[in-house]
Structures are given as structure tokens and as C-alpha cells.
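With one protein chain withheld, the remaining protein chains of the complex are depicted in position.
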Amino acid sequence: MNTIAENDYVLIVYREKRYFKKVEMGKSFHGTGGVINYSDLVGVEYGVKRGSYEFFKPTLEDIIMYGLRRETQIVYPKEAYHICFKLNLRNGSKVCEVGGGSGALTCIFSRMVGPEGSVVTYEKEERHYKNIRKNIERFTEWDNVDLHHGDIMDSDKRNFDAAFIDVREPWLIIEKIRSLMKGSTYLGIIVPTTNQIVETLRALSEGFGDVEVLELMLRRYKTVPERVRPEDRMVAHTGFLIFARKLNG
Amino acid sequence: MNTIAENDYVLIVYREKRYFKKVEMGKSFHGTGGVINYSDLVGVEYGVKRGSYEFFKPTLEDIIMYGLRRETQIVYPKEAYHICFKLNLRNGSKVCEVGGGSGALTCIFSRMVGPEGSVVTYEKEERHYKNIRKNIERFTEWDNVDLHHGDIMDSDKRNFDAAFIDVREPWLIIEKIRSLMKGSTYLGIIVPTTNQIVETLRALSEGFGDVEVLELMLRRYKTVPERVRPEDRMVAHTGFLIFARKLNG
Amino acid sequence: MNTIAENDYVLIVYREKRYFKKVEMGKSFHGTGGVINYSDLVGVEYGVKRGSYEFFKPTLEDIIMYGLRRETQIVYPKEAYHICFKLNLRNGSKVCEVGGGSGALTCIFSRMVGPEGSVVTYEKEERHYKNIRKNIERFTEWDNVDLHHGDIMDSDKRNFDAAFIDVREPWLIIEKIRSLMKGSTYLGIIVPTTNQIVETLRALSEGFGDVEVLELMLRRYKTVPERVRPEDRMVAHTGFLIFARKLNG
Partner (left out) sequence: MNTIAENDYVLIVYREKRYFKKVEMGKSFHGTGGVINYSDLVGVEYGVKRGSYEFFKPTLEDIIMYGLRRETQIVYPKEAYHICFKLNLRNGSKVCEVGGGSGALTCIFSRMVGPEGSVVTYEKEERHYKNIRKNIERFTEWDNVDLHHGDIMDSDKRNFDAAFIDVREPWLIIEKIRSLMKGSTYLGIIVPTTNQIVETLRALSEGFGDVEVLELMLRRYKTVPERVRPEDRMVAHTGFLIFARKLNG
């Protein structure tokens, strides 16, 4: 349904600000644009404007950016979107994720592989594992995430359609991961430093082909029609993406 | 299945080059790396290396970049991926696309909305319409594209979960498109020039909120571990992306 | 001389922080790295380290970034350096500057045209004019700036080797400026918005050739050898630079 219901999450937009809130009866939202009682919103169609506030149904990007509880650096949407397609995911794919972080990419993978797909995620740190579990329980729409508190090195799952690594030393597990992937499928890796690119490229030199290293930059513009120009500051770096395809043999 | 079959499309990687070919019996591939008879590939697992050639199962990106027949400038993968998620598409979404071009974004939308979704695409030019039809017949995996040779202004479809415009003067159809969209959903637009950003922003000032203008830049790196550095040249511009959410009333 | 003297300006570097200070007897510098009495620095060679503080002789860039009193947005070093050479300035050049701002570019022009050159600067606003005068008195090394509180439209100076405009509506004065420039010399313009690019290009369509529009982006990297990577955030936009060469006739 497209009307606001009790206990829905709602995205409140007020000028440059974004608030991700739960519609709770008897409670209200207090911002610089005034007070809104949540009960007044229930039953109203999403996309409503009240005073200077706009109320939208949160998209997956809103959830990742404003809803997810973060305990780690996350894979940001601009990289996550690119990863999903580069790994050639679709409804029904089975993808392996090593290093779940806060579950941002997990949620995006869940969306991408759909009701018939499966996301198998490994996270070694118990605290992060628990946080991811909470995040996916709250925010994924299909029950397609298989979350493991443990080490990929102990895994015996096989026949993955794609794999992704977000750990500090990916080169230590590349050979293992490769053994779990189908031939010709994509491995993706994210690393923040160029030193890590060097080590990763070395580890990919055997058993993989068509290696690619890239970074994505997103530049936002001001939206006043009379003064169109890039914003003053931007995120300059989140991570380098490395992709390679499994060769047989 | 993950083995090469007769009449499959295959991506051949040879150093910096990529070839998108059909595996036809009795035919062969002639490149600077030597001759390969396609019949020798049939039954072999994807990801095989023969001499300096690597043979991969084409991903959607390979199809868009090397397989699709182009009669127009296309929406490139890096933008298309971002658009899919920004429009909050998922398995089951119903998205409206105005200006089908060569069908690149159509194919990517088809992948994103999955077997239960639907992509409704309008293309006015007959020649392009026919090319898109051929491309989606060859390359989409689900029968979820509803392609129209006609003008969106004559459409009476409604309740779209998202909409995207890729025409020269998007501002002329924004009001119409808006009437077909559900409340709170996203409209996306791509334009190549800043002059078009100005006009589009004016048209979005009524009936939409949370307007965003951005561009994505993708920088590739050389993959020799001893000499990691950005490639010498890059694509500097494909288009500006504009996003806005429908406000009610 | 290369030793610190009383009343010198000195740049103090402390981790990520920069302080531009005057060496005043009886005074001291108080920072998170401890207290330094200026009198202890006098007579010491520049480049000295005391505790975690480093004391350098300010470069022109230090002066512009940390010393200059700003009352306006300034032309930043990265653009200013490019402008100087693009305008083909050298020791002895005579350059016209319209819109002095806070005098940042004026100081850089002064450096570039050297003891035998001349910088003729027009600033209409009295408050800015006074601030520029103070800045050039404190910071230029040669007496080569001819600062005017007034309108370029009233000027009768001629034979400029180059000209630069930094005002809101450059198109209104381009014809006038052109009349003051030698044939074949460069006009440079800085504007923050794409709307201004459009108007400026229109005004340059007569009487100028070889028009160029560009922007410069500077990306800084972290300097820890074990973790080389771009900094997280960067300045995404300062201004668009427009250059054109005067055609005769």
C-alpha cells in the first residue's frame, strides 16, 4: 500500500536535512520546521507535504544512508549498485559475501537477487554479526540472507554465481573463495588503499582473467535553476573496486 | 548450465580486446591471438582459456557494451546501475521509460524488476522502436518489457512505481509523467547539457520534492601490480542525472 | 636571509594544522602542541622543528591561504596558478584585473609579472578596495600593483598583455575590456555557475577566437606510506575558467 501506516518508517525531508523515523502513535517529530504528530500522518498517501516537511516512503538508499545502524565503515550505495550489476546478479542468483560490515551491501544484495536468490554472508566479529542480523531483520524484504558468524575458510558451500570480499587482507582468502565459485563468474573486492590494490592484483594473477580496477566518483550539483553548479565539496574517496572473472583449471 | 552450448553468445577476452560472438558450428574466430573453431568450445565449462584467449559467459554489462545493436547514444552501465537503485526498483516493480533509445536501459530495467515486474517503454521513432524490439528479444531473460511505438502523451497507464525520461526536452512531458506515477515515487531524467538541467529543474519546481542533480565518473586503473596507476584517458562525460520524488496534491 | 627575524611572518605546521603568525618579541604561540616563545625563534634558520611544531618561511600559497584577510570568496591557488600561465604572463607583463575581490589573484599576478611588470586592478566596492590595498601592502614583494577604486568602464588604459575578469556579469564588460587588450592576447574569466558560462560564451562569440572552458580538480592523498589513498573529502568546485584570445578587426 502507498499510504502511511502505524509503525511504518518514513523519510522526512526538510531543506538539506533527512530524517528516518518510525510512525509511532502518541509521538511527534520535532524539527526546525515545527512539530508534526505522527498520528496525523496515518492513512495519508506517501508524498505528502506538511508545512515545509515532505514525507516519503523510504527507498533502499534512504534505509542504507539514514536507517541502518552502522558499526563499521559501509560500502556506499554508489559502489554497491555498481557491484551488484558487475557481479551480474539477478533474481535467483546465489552470491557469497565475505566481511559483512554493517550489512549495507548485504541489504543491497538481498534486494538484487530477489525472492528466489540467496545471499550467503560471512562475518567473523560477533558484534558486527549481531548488528548485521538486526539490520537485515528490520530492512530486507525477502528472507534470502544466510548470515554466518564465522570464517569463510571453514565454509564448504559451493557453486556461487558471484562473490564479494570486503576484508582488510583479501589476498589471504582469494584462493579459497575461488574454489567456491562457478567457472566464468565474477569476484569483486573493495579496498581503501593502493597498497592493498597491489597485493590483491598479485593474488589474482593465477586463476582469474579480465581483471579490472576502478573507482567511482559522484558529484552533486546545486538545484537552483538560475545558478546551476557543482556543490562545493564532495566525497573524494570511499574505496577502490577490483573485479576479476574465474578461469577454470 | 555453465557449459558452452551451440548458439550461445560468448565473450572472448584477448588482452585489452573484447569480442561478443555466437558459437556457431562450422565457424571459427579469427583474431590476432590465432584461430579458434567454435565447435571445439561446445561442452566446455565457461571460463576456459585457449592460448591467449579467455572465453566467458557474457554478463549483462558485456551484452550492453558489446552485444547490443546501437542506433543511438545509450545510457551507459555506470549511470544505468545507479538509476535502477535510485528509482528503488526491485523484483515486481512497474517502471515507465520514455525514450527507449537502443534499449540498453530497457534491458537493465528488465533485469532489475525481474520476472514479476514490468518495464513499459515508449519510443516515438519507428526505426529505434524496431531496434529496441530486436535487442530485447535477443537479450532479456524475462518477458517483462511492454514496448510501445508511440507518444507517452497518449498513454493512460497508471500507478507506476517509478519513471525515467531520456528525451531531448524532458520538461515538456514531466507533468504528464507525474500524473502516471504513484505518490512518493521517483522520477529520473538524463540530459547531456547544463542548459537542459536548467529547464528541467524549472519543470520540477512544482509537484516534486527532494530534487537531486548528479554526475558519475568512473576511473579505471592499470592492473600491473608493480605499476598501479589510473589509465591515461577516461570518459569524462556521458550525462547528468536528475532525480525527484513525486509530491501529492 | 633565511633566518627568522623579528616581525617576520612564519608558518607553523602542527600535524594537519597550519598557523600563519608574526614573530613578535615578548609574545608566544599557544597550541595543542605546547607553548613557544617567539623570541626563542629569532636568529634560527627557517625549517626548524621545536617539539611537534615545524616553522617554515611562508610561501606565496601560505600567504594566500592563511595570511590574507578575506572579505570575499577568493580565486584559489590551483586556479590562480593556471590563469597566470594561460594568460602567458612573465616578468614585465602588463595585466588588467577586473574585480579584485580580496586581492588573492592580485598578489599572485604581482608575483608572476615581477619587478618590471604591472598589475592594474579595478574594484568597485570601497570596502573591498581598502582590504585589497592592505593585503598588497603587507604581502607583495614588488611595487607593481596599480589598484583602482572604480569602474573599468571609465578606464582609458590600453595595450594590456592580458586581462582577467572576476565579476558576476562578465558579459557586460567584455567588449570594453577587449578594446584595452593587444591583439592575440588572452582574456580569462572565472564564474561559479553554468548559467554564467552560457552568457559569457555568447559575449565572446564576436571578437575572440580559440575559446576554452575548463575546470580544475585537485585531489589530495594521505601521506602514510603503508596506506596510500585519496583523502575522504575534497573541494569539488571553486569555479569554471573561460579563456579566449583577442581577434583583430
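Should a chain be cited, it is by its letter among A, B and C, assigned in written order, with residues numbered from 1 in that chain.
Note that a residue touches a chain if its C-beta (ideal position, glycine included) is under 8 Å from a C-beta of that chain, and two chains touch if they have at least 3 such contacts.
What you see is a predicted model, and the numbers here were worked out from it, not measured in a lab.
Q: Quick one: say which of C:R70, C:R90 or C:K176 touches the chain that got left out.
A: Checking each option in C:R70, C:R90 or C:K176, the one touching the absent chain turns out to be C:R90.
Q: Using the definition of touch stated at the top, determine which of C:K57, C:R70, C:K130 or C:H149 touches the missing chain.
A: In the complete complex, the chain left out is touched by residue C:K57.
Q: For the chain left off this view, which of B:S155, B:T193 or B:N248 is in contact with it?
A: That would be B:T193, which touches the missing chain.
Q: Spell out, residue by residue, where the missing chain touches chain B.
A: Touch with the absent chain occurs at residues 192-195, 219-220, 226-238.
Q: Tell me where the left-out chain touches chain C, residue by residue.
A: These residues touch the chain not displayed: 2, 13, 45-49, 54-57, 59-61, 77-78, 80-82, 84-86, 88, 90-91, 108, 111-112, 114-115, 141, 182-186, 194, 197-199, 201-202, 205, 209-226, 228, 240, 245-249.
Q: Spell out the interface residues on chain A facing the chain that's missing from view.
A: 194-195, 197-198
Quick note on the criterion: only the chains that are shown with their structure count from here on.
Q: What's the distance between the Cα centroids of chain A and chain B, rounded to whole Å?
A: 21
Q: Going by the touch rule set out above, which residues of chain A reach two or more other chains?
A: 194, 219-220, 226, 228, 240
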